[in-house]
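Only one protein chain is missing from this complex, and each of the others stays in its spot.
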Amino acid sequence: MTLDVEWARRWVALAAQAITEAKDELVELDREIGDGDHGVNLDRGFAAVAAKIEGMDRPATVGEILTTVATTLMSSVGGASGPLYGTAFLRAGKVSGLAELGPDAVVALLEGALEGITSRGRAGVGEKTMVDAWAPAVEAAVRSAGAGDEPAAVLRAAADAAADGARSTIPLVASKGRASYLGERSAGHMDPGARSSAILLDAAARAAA
Amino acid sequence: MTLDVEWARRWVALAAQAITEAKDELVELDREIGDGDHGVNLDRGFAAVAAKIEGMDRPATVGEILTTVATTLMSSVGGASGPLYGTAFLRAGKVSGLAELGPDAVVALLEGALEGITSRGRAGVGEKTMVDAWAPAVEAAVRSAGAGDEPAAVLRAAADAAADGARSTIPLVASKGRASYLGERSAGHMDPGARSSAILLDAAARAAA
Amino acid sequence: MKKLLNAVDDAVRESLVGFGAAHEELVRVHLDPMYVTRAQPLLRGTVAVVSGGGSGHEPLHTGLVGEGMLAAAVPGEMFTSPTPDQIAAAYQAADAGGGVLAIVKNYTGDVLNFETAAELTDGLDVEQVLVNDDVAVEDSLFTAGRRGVAGTLLVEKVAGAAAERGDDLAAVAEVARRAAGAVRSMGVALRAPVVPHTGRASFDLTDEEVEIGIGIHGEPGRHREPFTGADAITAALLDAVTDDLRLASGESVLLFVNGMGATPLSELYVVYGRARTMLAERGVQVARSLVGSYVTSLDMQGASITVMRLDEELTSLWDAPVHTAALRW
Partner (left out) sequence: MKKLLNAVDDAVRESLVGFGAAHEELVRVHLDPMYVTRAQPLLRGTVAVVSGGGSGHEPLHTGLVGEGMLAAAVPGEMFTSPTPDQIAAAYQAADAGGGVLAIVKNYTGDVLNFETAAELTDGLDVEQVLVNDDVAVEDSLFTAGRRGVAGTLLVEKVAGAAAERGDDLAAVAEVARRAAGAVRSMGVALRAPVVPHTGRASFDLTDEEVEIGIGIHGEPGRHREPFTGADAITAALLDAVTDDLRLASGESVLLFVNGMGATPLSELYVVYGRARTMLAERGVQVARSLVGSYVTSLDMQGASITVMRLDEELTSLWDAPVHTAALRW
């Protein structure tokens, strides 16, 4: 399975579907340590993205699709996650101006995304944000590609690491974003943005499988 | 037992106590077909009355006491029942300028009260108001005095008739006061003002017993 | 019950003291008996427009004392008409030689207490105007008559403006009666208020029901029906109001969407937008508007729609300057 424009289209479609399915879960996570809108924000955003990408006229590169995802999320999500995911997809798109991604290009895409999130949000690992999903995902992808894995396997490694990363946020005390206002009361809950990040990466891996 | 100034003082004290005890009941009745304040209004009023009468310097007549009750209720109860009870006691006081009441004076007192209520509120019998307690009370008092009963017995007859009158309001559809806005929905509930009237007359009879 | 109050019996008084402190350039609060007057006395000979009623409807009436509107307001206990001595004291304090126009909401309690007060103030020239704008009360033959609700604010505004421009008592009364005749309202409750003295909701609604045709004292309304969204509720209220007014295409009105106390402003604008569209479809021109929680029922969730048929004079009296805590232009 090659990671081409069709893969990127499938990713978007699977992501939109997975976010709709996880909407209530994300709302509930955000209600516990935030303001309860994360699932609604992302669902609104990915519905817009799916419609946009479906209507796209013959994109030549993966990057074109990711850039459209970026600008659509940016103008439809709002909240903290809008500009964060927007910037993530923007940087990922910038390094993916290819018709097809090899293992190293997948790593570059993920690195671009992480770099977008941290440059916009200025959070490091352990602050109980989506960074805690993306940083281990990038590490896992680097390891997997280094071991000579196929692109699909690199994505699966990243997705699994993101899921672990999301779970790792449960005991953390938030120091960035809305959850940080709760102080110690934020411990014991999974970060909604880390959870949605894991969902998005799982969709990417499933689109490649 | 003569119905003198001391009787009037006892009446006031017993009435204040009985109203306090019935406060929640009156609130509940008024909550069902009115605005739920009748018990609170009367309790505020009779607490003020009790304090006022206690502090009164040697009243010479029953009428003096009843007039003070009237003006105190008038300036502390508010709502519909304030001016109604205020005018009732005012007229009752006017015809009771005596040191001691005989059977006919008791009848005159009750007639004065009823006349005060109807001239102020313009309600007739059967409109589901306090008139439905006072009108039968006056009738019963007239009968009892006519039969040669003692003043205390006249009052007891009036009080019992008022209690029956209050109960008789249950099936009625209100056409005066706040309950009238409910139309048919007002049937099935006792009128709070009729109930409090029965309580006040019962206190008068007990004060004489 | 949790409310930002201390002892329940002190609530009206404490709130009034805070109100007086917050608006000391506008009003004077009197506590024994309780009433509120303007900080600046009326011009000699001006008619004093006075209103009052139970508390719990704030900013009505205390928040409407000031230039161009009320000369005095008389707050009773929560949802309980004020007493005659309070009202009489307010009349005496407000009168500037031009007499007193009392604007009374048609409730038995208010009517009886204001009537008794007028008997206590023999020397004064007092005229009274009853407001009975609530079309939820249908058959006034079998009731105490229509209630006065949110339309009261509009009557107070035009009467206050007429007094301010120097109309005499008869003229102010005449314009107030005309305004009262031109205004109709109807309200809905999504949740009943919690009355401090009982600590309980004054009636119970399920999460799927609304109460249509409520008053402003937590009384139950005309009927209960399933909740079907803002548009349907708006249509029910507006139709009742405009039918009763017999509004015709080409007429010009003031549209007032009033919150009952616990309704977000954003929802009032949804109702306003729908009502406005419906009126436009019927060729009725909304020339003036008011949206906000002005005639409230403690923490009731819900709204009412008020329509006043406008003519040139009522429009210019509405537009006349006003400077009170709650209305200012």
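Letters A, B and C mark the chains in the order given here, with residues in each chain numbered from 1 onward.
Just so it is clear, a contact is a pair of C-beta atoms (placed from the backbone, for glycine too) under 8 Å apart; a residue touches a chain by one contact, two chains touch by 3 or more.
Computed from a predicted structure; not experimentally measured.
**Q** According to the contact rule at the top, which chains on display are touched by the left-out chain?
**A** The chain that is not shown touches these displayed chains: A, C.
**Q** Which candidate, C:87, C:172, C:298 or C:320, sits in contact with the chain we can't see?
**A** Final answer for the missing-chain contact: C:298.
**Q** Using the definition of touch stated at the top, determine which of A:16, A:66 or A:80 touches the missing chain.
**A** Checking each option in A:16, A:66 or A:80, the one touching the absent chain turns out to be A:80.
**Q** Since one chain isn't shown, list which residues of chain A touch it in the complete complex.
**A** Chain A touches the chain not shown through residues 27, 31, 34-37, 40-41, 44, 74-84, 86-87, 120-121, 173, 175-178, 180-183, 185.
**Q** List the residues of chain C that touch the chain left out of this view.
**A** Within chain C, the residues that touch the unshown chain are 1-6, 11-12, 14-19, 21-23, 55-56, 58-59, 63, 190-191, 207-208, 210, 227, 229-231, 233, 261-274, 276, 286, 289, 291, 293, 296, 298-299, 301-303, 328-329.
As a convention for this text, only the chains that are shown with their structure count from here on.
**Q** Indicate the whole-number Å distance between the mean C-alpha point of chain A and the mean C-alpha point of chain B.
**A** Computed from C-alpha means, the inter-chain centre distance equals 76 Å.
**Q** Counting in whole Å, what is the centre-to-centre distance of chain A and chain C, each centre being its mean C-alpha position?
**A** 54
**Q** Roughly how many whole angstrom separate the Cα centroids of chain B and chain C?
**A** Between these chains, centre-to-centre, one finds 32 Å.
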